[in-house]
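As you look at this complex, bear in mind that one protein chain is not there, while each of the others sits in place.
Going in written order, the chains are labelled A, B and C, and every chain counts its residues from 1.
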Amino acid sequence: MNFKMDEKIISKEDLLKICQDVIAKGHTLLTPGMNEYFPVKDISQINLNSSALPAKTSYKSYVFPRSEPVLYYKRSKDDVQLIDVNVDGKNIIILGAKPCDTNSISIMRHLFNWDYSDEFFNLREKHFIIIGLMCSHYDEYCFCTSVGSSPVSDKGSDIFLIPLDENNFALRIITEKGKEFIEPYAEYLKPGDETRSKQVTENVKLPEVVFDSKEVYEWLGENFESPKWEGIGNLCLSCAQCAFVCPVCHCFDIVDEDYSYSEGRRMKNWDGCQFGNFTLHASGHNPRDIQSKRYRQRVNHKFRYYVDKFGEILCTGCGRCSRGCPVSIDIKEIVSNCKESV
Amino acid sequence: MEELREYAKELLEKKEVAAVIGYTQVSENRTKPIIITDPADASKLVFNEYCLNNLSVYLTKARINAMCRTKDKIMKLAICAKPCDVHSIVALIQENQVHRNDIVIISFNCHGAVKDFGYEFSGENLASKCITCETHKPLYFDKIFGEEKETPKASDAALARIEELESMTHEERFEYFNNEFDKCIKCYACRAVCPLCYCQRCITDKAIPRWIESSSHQRGNFSWNIVRAFHLSARCTGCGECDRACPMDIPLSLINRRMAMEAKKSFSYVSGRSLETPTLVGSFNEKDSDELFM
Amino acid sequence: MNNIYMPHLAEIKEVIDESPDTRTFRLKFKDSDTAERFDFKAGQFAEYSAFGDGESTFCIASSPTRKDFLECSFKVYGKVTQALHRLNKGDTIGIRGPYGNWFPLDELKGKNLLFIAGGIGIAPVRCVIDNVLDMRNEFKDLTIICGARSVSDLIYKQEIKEWKARTDIKTIITVDPGGENASWDGEVGFVPAVIEKTAPPSDNTAVILCGPPVMIKFTMPVLTKLGFKDEDVYTTLENRMKCGLGKCGRCNIGNVYVCKDGPVFTYAQIKRLPQEF
Partner (left out) sequence: MDKEKWEPKIVAFVCNWCTYTGADLAGTSRMKYPANAKMIRVMCSGSIDPVFIIKAFERGADGVLVSGCHPNDCHYNAGNFHARRRWDFFHELLDFIGIEKERLQFSWISASEGKKFADVIAKVTKDIKTLGPFTAYKKMNSEFTAVFPEIQEVVKETIIKEKETV
């Protein structure tokens, strides 16, 4: 399944032609803007800029919507009728996804598929074609290199683009799905020049590796009761901004919602482990009753528990959580300084 | 700056306060909140145009208040507050959430702050609340630092936006706000950063019965944002933290500002300005206008 | 599409009031095919839905060996249990399940069993007891120690009567001091104290322990003192759950998802987990 060596060159103009065709076919084409990945209506909206910061939110909501019905119900006097929902398998092409985002779906896939498979996730994911774009800019919050990724990583992409110059991209076909997608457009592809793209990727400035994930893993195992957590817990305000902008956070809630006396639906909504009532039992008992425990859970889940369970770090190093945190809590700083005494 | 650090150190050393809540520098034009309990850490304190957080939100947190109660004595809490943050503190005192004698307000002569981290301080990048600010010197304080400086001039874009919205038809406004609220992901960051959203259990967390749907679809978002705005009307002091915290850039403070304008117009009341007057919605006057009622 | 969140519909065939705030539903699947296929083991749980109010998690209280109906018992606490409490005979509820792991009865064959239950914790234990009683000759001595806050809070009075009537099980029922009434003929005292007095010898004995966290906290030192090994004490964790499928992240403690890796754990396993339950 590895087509890594299959590299082509495509001009920006031709790439936009492909986009035009994709939109004309009625597929959804997402591209990152300032705040979010948005569906493109007109190709003039497309900005293939490798030096932009990640959009404020990832395209997680297209595979795992923030609120989605899982079933509808209709109650009558002595009966209940259930209506199943159908996930429409609309093709979604994501153009210009950052390497820190392309990774996310493959990380979440483990969770949604161990033992029971969540078809809501799978059906949507199946119709995703991710065209990644090399990233050439980082800020003080980026740390993809510390979690095993990199701005030039094509992991998770179906097709990966590397800007060679202003008007040309090197196009790597990574997966079978990517190959299938690009095949009809073979006419636009010119033979590739690997040395050129290699030169570009090698010259990309990488964010500094600030922590070793194995060391963090060890430290977390030994420092469950560290006084550090209390310090962070005092500052954290218990919103779930960090979880909701995270490309891989996946916790959810299931609630029923009545529309009228007899009809309603059951919703699957995003939920965040930083909320006080996330683990609150009906009896009033709360295993994670204070903020420091909740923050500890967040860091542990990302850097230890998920590794134990699925062998991958639940973090892509995009830095969104820290960039947006209202009280500037920086997860990178916390894990990289973990060894320092309080 | 040195004076501030000395003062904080002194307070902590004399054990007058249990902690100093202040700002510390992260990078060139970025600060973050810090809670200092060790006098040695007082040197980390800073105050400048990049101190954006409204720290009074910490005053109502149980875990912060717990720090003040030791076995033998109850200590005060020192807080660094910009003059506009003092308004929030005043509002909290008015609403009996904080007692004036329990806190030490360290305030500053302020000449504005930037709209968000990462921007250079200039008239163009001035926070919207600073443009109309009339209190460059705090109304209440225990200690004041900093010198008086001129605030850069800027045009009041928020007011222009409100006026623009007011001139629209109801359908247009409804559509505008519905589209804005539709972006909401219900992370409740606006609630978390708001000093006046101090309820132990928010109405959205109450499930029996569930008045506000927890789902973040249009309907649930609309209800939540109306309720948030209503609960803050005539209480909001305009610190603008909700705007800054919102990851989806919903213009929350626009609505708050509009409601503050209503309070000023109909009741000549501005929230958080005086310790002597009761809060507007917590009190009543028999002579209030009956215009609304048939 | 295979919707893993889609419950099966079941009809409430009988409502049994166990105590003022605890009820047992006897349920029958509307679809006979589902009823046939719904196979579970002692200790597993299910998600019960009251449509319009949501889903709640509790164990299946009837024995897997008695297949003609399914029973569940719940105490009125929150939104969903209140809604379930409002339902009557003939109403419809939803069931998703069975989820989680189970008490390893096959491994315990040939051993003595000590069942300890407190309050509503008797529900999962009852499932095991009934299961064990249906293959009584595979186990050695059985002892049941069951506690409740007061006589009226004691649930499964009917079943307890049946167990007491049998000579091949030792049944000890206790209520907390002050909870007894004039006609009470059982023990009076907290569960740990009663265990200390009445527990069988610890060799070749496995313990199945369910109850409120505070009871477990005080019971464990007593069991250790009596010589029971942590590996032989099986208990269940009752974290808050929503999906039951190991997805929603609510029940995550350490590297386990209680809804999939649990809810049955030995005390030795629990000791290794972060203490967040």
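FYI, a contact is a pair of C-beta atoms (placed from the backbone, for glycine too) under 8 Å apart; a residue touches a chain by one contact, two chains touch by 3 or more.
Being a predicted model, the structure only gives us computed values, none of them experimental.
Shown chains touched by the missing chain in the whole complex: A, B.
Check B:Glu134, B:Glu171 or B:Glu276 against the missing chain and you find that the one touching it is B:Glu171.
The omitted chain makes contact with just one of the residues B:Thr31, B:Ser88 or B:Ser233: B:Ser233. From the set A:Met34, A:Ile83 or A:Leu206, the residue in touch with the chain omitted from the display is A:Ile83, counting the whole complex. Residues of chain A in touch with the missing chain: 69, 72, 74, 83, 259-260, 263, 265. Although one chain is not shown, part of chain B still touches it, namely residues 165-166, 170-178, 203, 211-212, 217-219, 222-223, 226-227, 229-230, 233-234, 255, 258-259, 262-263, 266-267, 280-281, 284-286, 288-290, 292-294.
Heads up, the rule we're going with is that only the chains that are shown with their structure count from here on.
If each chain is reduced to the average of its C-alpha atoms, the one that sits nearest the average of all protein C-alpha atoms is A. Farthest from chain A, judged by the mean position of CA atoms in each chain, is C.
This structure's chain pair with the greatest number of C-beta contacts is A-C. Inter-chain spacing, taken between the CA centroids of chain A and chain B, is 32 Å. We define each chain's centre as the mean of its Cα atoms; on that basis chain A and chain C are separated by 39 Å. Among the residues of chain B, those touching two or more other chains are numbered 210.
The multi-chain contact residues of chain C, meaning those touching 2 or more other chains, are 78-79. Of all the residues in chain C, the ones that touch chain B in their complex are 78-79, 82. On the chain C side of its complex with chain A, the touching residues are 1-7, 9, 49, 51-56, 77-81, 90-92, 94, 213, 238-240, 242-243, 245-250, 252-255, 257, 260, 274, 276-277.
Chain A meets chain B in the complex at residues 35-36, 56-57, 61, 66-67, 140, 231, 233-235, 237-241, 243-245, 253, 255, 257, 267, 269-270, 272, 275-277, 290-291, 324, 326-330.
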